[in-house]
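Below: one structure in structure tokens.
Every protein chain of the complex appears in place save one, which is left out.
Letters are used for the chains, namely A, B and C, taken in the order the chains are written, and counting of residues starts over at 1 for each.
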Amino acid sequence: MEPQFAAIDAGYEVKVRESFNRQAVMKTVKATIVAIQPGKVELAFPYQASLTQQHGFIHAGIVSTVLDSACGYAAFSLMPEGAAVLTIEFKINLLSPARGEKFRAIGMVKKAGRSITVTEGELFAHTGNRQKLVATMVGTMMSVYDREGIKN
Amino acid sequence: MEPQFAAIDAGYEVKVRESFNRQAVMKTVKATIVAIQPGKVELAFPYQASLTQQHGFIHAGIVSTVLDSACGYAAFSLMPEGAAVLTIEFKINLLSPARGEKFRAIGMVKKAGRSITVTEGELFAHTGNRQKLVATMVGTMMSVYDREGIKN
Amino acid sequence: MEPQFAAIDAGYEVKVRESFNRQAVMKTVKATIVAIQPGKVELAFPYQASLTQQHGFIHAGIVSTVLDSACGYAAFSLMPEGAAVLTIEFKINLLSPARGEKFRAIGMVKKAGRSITVTEGELFAHTGNRQKLVATMVGTMMSVYDREGIKN
Partner (left out) sequence: MEPQFAAIDAGYEVKVRESFNRQAVMKTVKATIVAIQPGKVELAFPYQASLTQQHGFIHAGIVSTVLDSACGYAAFSLMPEGAAVLTIEFKINLLSPARGEKFRAIGMVKKAGRSITVTEGELFAHTGNRQKLVATMVGTMMSVYDREGIKN
């Protein structure tokens, strides 16, 4: 039931990986790419005590960090060659405490437009065999071209 | 023109500092408390390459991390003794790239209710003498009592 | 793939219909109930020139009005007897102009909690046999009890 998209840039997977590898913060949170499809990107990261809030759960902002990257790269995968992606805004709802051994963030394109792409994300916590939905995101991304200092 | 609040918990400053000190992620981003007033908390953090996205700016999720803590503690400062604070949801708008030498996040209570507190945040980038508004947040916080695993 | 919920109030359908019938604005926009299931409510309304913005499309706020009712009643359908539902906040993304002969709003519960219920909504425009996704909503609802002036 998910929207199916076709990438107009045949190099979509390479460009997503290259850009992801330049996001130093992804190394800090130990995030890795699980899967890249046109319009859908899945990332994962392990629990780290250095990323927690006062109750020992992963901080909502770190949850946002990985979801924003997943959503941004889902949008980027559908953009033409030469476009860079910027997050204009996002909203996150925190449904359950982010506790678990590892976390999986899925970003998906809901609507890809010429300049604006709307994305949705879900973050799951995994503990043993169980998974739980922790947070949902809606993010608005923009394609930009030839903007100073911005090149994906 | 900002709303003025009175804290009903005389220990508001101490409890905010203690809870902030338990947020390990604040150490990871090197955030410090600049000021605590009833309903208003200001945090700051320096540029770190380890927190950047692909263009070398601070990642939107890290901007969210510090803004969410500033807003959450602004809400917490007005809560009665014994309450813990949870972020239900937030929205962030990214107005300018987060580039600068240091960043300042201000969280303020817009409306404090019995269970729901609405907050607003602003994050500024500082470079030399100049400051620039980078992002705004609206966050909805909840007071919780006696919930398993949650104690501020 | 949608979450499946069970209603804990056997009278969920009756209470949703009764509350909907008391929303005078639903008559103003000529909205009707298409379907009620536990955690999912579908409403519909026809194009009316009296609800348009400057380009002749249905105004985003009217789109929000019907989506908010669909989401609110989806949440309400899962609440215990005696609870009333309040919208705390919502976000709407406008994906396409709201032009069409009639419109269908679907509200669904994403996570039902003791006091907070997170909902998602989609609004479709119908023209002849074609349908188009116009807008998506994420709304946070709260169960309230014994609050002055509020009874669903």
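Going forward, a residue touches a chain if its C-beta (ideal position, glycine included) is under 8 Å from a C-beta of that chain, and two chains touch if they have at least 3 such contacts.
Source: prediction; values computed, not measured.
Which of C:Ala7, C:Val66 or C:Ala83 touches the hidden chain is settled by the complete complex: it is C:Val66.
Note on the undisplayed chain: of the listed residues C:Ala7, C:Ile92, C:Val109 or C:Ala125, the one touching it is C:Ile92. Panel shows chain C; residues 19-20, 22-25, 27-28, 49-56, 59-62, 64-69, 84, 86-94, 97, 99, 149-152 of it touch the chain omitted from the view. On the side of chain B, touch with the chain left out of the figure occurs at residues 1, 91, 93, 95-96, 110-111, 113, 118, 120, 133, 136, 138, 140. Taking the complete complex into account, residues 88-89, 91, 115-116, 118, 140, 142 of chain A touch the chain not shown.
Convention: only the chains that are shown with their structure count from here on.
Annotation: 32 Å between the Cα-based centres of chain B and chain C. Computed centre separation for the pair chain A/chain B is 22 angstrom, with centres defined by C-alpha atoms.
Within chain A, the positions touching two or more other chains are listed as 91, 93.
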